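Scroll down for the structure; my scribbles are underneath it.
Every protein chain except one is present and positioned as in the full complex.
Up next is chain A:
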């Protein structure tokens, strides 16, 4: 019985460290989302629409990320598409 308990205790050892790391990730994401302007999702979908009209990009080829800097906000747009090499 005691062995079993010790085993689980070892398994669970430092679960607080895991909790702390998970929280840091979650909270930085939450904070990022909070600072995003409300129009961002619409802007994103319109950008995707326009890009697709001109290129052969798939949804996964288009990456849009938002950054909030102290004085300015910024979006970073990364687009790639397959080239039609003859």
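Basically, contacts are C-beta pairs under 8 Å (C-beta built on N, C-alpha and C of every residue); 3 or more make two chains touch, one makes a residue touch a chain; residues count from 1.
Rule of thumb we're sticking to: contacts and distances are computed from a predicted model.
Chemist: Would you mind picking the UniProt name of the chain not drawn here, from "Septum site-determining protein MinD", "2-oxoglutarate synthase subunit alpha", "ABC transporter ATP-binding protein" or "1,2-phenylacetyl-CoA epoxidase subunit A"?
Modeler: Hidden chain, UniProt protein name: "Septum site-determining protein MinD".
Chemist: Mind pulling the chain A residues that touch the left-out chain?
Modeler: Per the touch rule, chain A residues meeting the hidden chain are 9, 12-17, 19-20, 22-24, 26-27, 30-31, 34.
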